[in-house]
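A protein chain is absent from this complex, but the other protein chains hold their places.
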Amino acid sequence: MSDSTVVGLHHEEQHHPELLHHFAEPQQQRDAASLGMWIFLGTEVMFFGGLFCAYLIYRRWYFGDFGAASKSIDATLGATNTAVLICSSLTVVLAVWAAQTARRTLLIGSLVITMLLGLVFLGIKGKEYKDKFEEHHVPGASFSFDHVPIPGHADQYANPRHAEIFFSLYFIMTGLHALHMIIGLGLFAWLLFMAWKGRFTPEYHTPVEIGGLYWHFVDIVWIYLFPLLYLIDRHP
Amino acid sequence: MSMATVTVQPVERENYLNKEYGVGSWLFTTDHKRIALLYLMSITFFFFIGGFFALLIRLELLTPVGDLVQADTYNKLFTMHGMVMVFFFLIPSIPAVLGNFLVPMMIGAKDLAFPRINLLSWYLYIIGGIMMLHCMLTGGVDTGWTFYTPFSTAFTNTKIVEAGLAIFVAGFSSILTGLNFVVTIHRMRAPGMTWSRLPLFIWAHYATSIIQILGTPVIAITIVLVAVERTLHLGIFDPRLGGDPLLFQHLFWFYSHPAVYIMILPSMGVVTEIIACFARKRIFGYSFVAFSSIAIAVFGFLVWAHHMFVAGISVYAALVFSLLSYAVAVPSAVKVFNWTATLYKGSIHYDAPMLYAFGFIGLFTMGGLTGLFLAALGIDVHVTDTYFVIAHFHYIMVGGALMGYLGGLHFWWPKISGRLYPESLARLAALIVFLGFNLTFFPQFILGYLGMPRRYFQYPQEFQVLNVLSTAGATVLGVGYLLPMLYFLWSMRYGKPAPDNPWNAAGLEWMTSSPPTTFNFEKEPVVTWEAYNYDELDAPHKEEVPVVR
Partner (left out) sequence: MYFGIWITLLLCTFITYKAAFIELGRFNAAVALIIATIKALLVALFFMHIKGAHEKLLKLVVISTVFFLFILLALSMADYGTRMWS
């Protein structure tokens, strides 16, 4: 054990510049990063999961009131946002493919378009929030939801307190999602910077891959949020 | 000028402790062993803070009237005791100290998969800890560590949001540690270290990490909901506004029950290692013990509502959770059987780590069995929210988890510090802890059964004798905890230098120097032997390996 010869890995010519010292080879480092990001996404699923649990319970309890509240948010904007995110997921896979095949221009372009689409998403969200604010649907002191009929039961009005719970969950869930989008934008800005400086090669582009995984996850959360929040009870 | 006499000191080999000096080399380290020591110092600090609150609680309970502190203050005492002990001591303890130190070494790796994230974990823990300290110093929280709604969201005027955010931050420390361990164990095992050759300590930490990863985010979002509700006066948990207080309890306990398995599983891993070494035998039923760790992690997620039997959940749900709670006891029992079978016909040595392991087996079994009492709906109605519950979980947390932690600290101390602790004093301390513990908590089973409620600072006169016994035990227990702290510190300066493998124990970590070098192994080990190969280590034809005693 006091013998100080070391197994081959420290010969400088075999050393990839991005290889960290505690890994034996680049593939191990890549596999570790990938597994790490997937596990992190697992924690994010459980993080949002608590909100979905609260939402499902109250939706069951107050189905009519939730339906009325859901009808008052703009489903067209929601659907548009869904399409925006789906397009951004496409540009993300293009970015990863570009990094794998050393297409620097395509990589940079895809990252830029992804970020632009993310900004579009946030812009549309901002418009929705603004509408809710003007309609006094933001929970709190100035909340009001009087005389709104329950869908399918024109003679009954929704209970404002229960509707306020819907809007609380709406703002918390979409707000948390938007926060994750903003973080994603920050992440992609950093990826863009690294790509611009030429740091990514076919051998090393792990940050693009795991950044992409994060973005896809944010997309998947929205894929579930959209029907659950916007499409509870839309039939006339 | 006279000639100065030069005393020749033996040159100390370079190791992770003396490689670099200076505060910066510690605060910016990415060496998992240094990070483990950073955690050791911080959690010991919080342990004594939590212990201080316990002392005040026990002092108040010496007399049946509330005469030491006011009622509100008492509420804050037991709340802060619980919050500090659970979130800032028990949950990090073994994984952050022993796990961080040993996991890479036990699998033959140079470090964890993500060393910088490891350091970030510690910083998050410290930030959470500072926030919690600030919260306590500026008024604290009085809801109980379970901060049930709507009291915590709508009625109390104590610092819920701040305490909640402190726990939120500390929770991320826990998540990142778990993430690091899982990736490390999957990706960084040395050649030949197959899953079935891993020390059971590793299996235990793997299972713990699964719980940390999947459970902690749920309490994180719960804290967010409580903070938002409290600040903006929403109605998610407030029945006056259409909310359900039980929803909070479901979300809270979905994490907090598996959290108790975060606290006990690593300790079980430690006990397994100690028993194998000090009985000089392979662990009986390796696969059963390994899979029982995973089973505890999985089943632990299925039982949370047994904390809510009398809270208002449906009787049918209560039946299901009661049944599942019986099921979760089975893998724990499997471990106890296997430890016992390992001891049978073993060559038993009664060193301090083994004394702690023995204490663990007995006390954990008692605590676990009383859990079955609580899982029975009929009995639970009688003893829930009494001192019976408090005794139950302290038997497991203190008699189990904490004793395992202490045993592990003793067992691996020579490796961590390069010094030997004083063995006779350590055995005495272990005995003091065991006696003090039982004197403190056994009377509480009786108190609870007789009906003394928990979280009360005054009680009927007839309960005083048992309470006085309990407080007396707490004092003894305190002495038992102070002793190791003192002699461990003493040993760092004056203890005998430790050989590489003072216990002649199996495991890759013992094949490094004491203390190890920064990168643990000079050559990547190649494993060709099964775990716990004590028969080979103790084989009679081998030359006598001097074991320093």
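Observations on the model:
By written order: A and B. Residues from 1 in each chain.
The criterion applied here is as follows: a contact is a pair of C-beta atoms (placed from the backbone, for glycine too) under 8 Å apart; a residue touches a chain by one contact, two chains touch by 3 or more.
No experiment lies behind these values; they were computed from the predicted model shown.
Note on the undisplayed chain: of the listed residues A:A24, A:V45 or A:I108, the one touching it is A:V45. Shown as candidates are A:A102, A:L179 or A:L231; the residue that touches the absent chain is A:L231. Touching the chain that is not shown, out of B:R58, B:K159 or B:H250: B:H250 (per the contact rule at the top).
Mapped onto chain A, the interface with the missing chain covers residues 31, 34-35, 38-39, 41-42, 45-46, 49-50, 52-53, 56-57, 60-61, 75, 79, 82-83, 86-87, 89-90, 92-94, 97, 212-213, 216-217, 219-220, 223-224, 226-228, 230-236. Hidden from this view is one chain, which touches chain B at 186, 210, 214, 218, 246-247, 250, 254, 301-302, 304-305, 313-317, 320-321.
Keep this in mind: only the chains that are shown with their structure count from here on.
Measuring from the averaged C-alpha position of chain A to that of chain B gives a distance of 35 Å.
Contacts from chain A toward chain B in the complex involve residues 1-7, 21-24, 28, 31-32, 35-36, 39-40, 42-44, 46-51, 53-54, 57-58, 61-62, 139-141, 159, 161-162, 164-165, 168-169, 172, 176.
Partner chain A is touched in their complex by these residues of chain B: 109-115, 175, 179-180, 182-183, 186-188, 213-218, 220-222, 224-225, 228-229, 232-236, 241-244, 247, 250-251, 254, 511-513, 519, 522-524.
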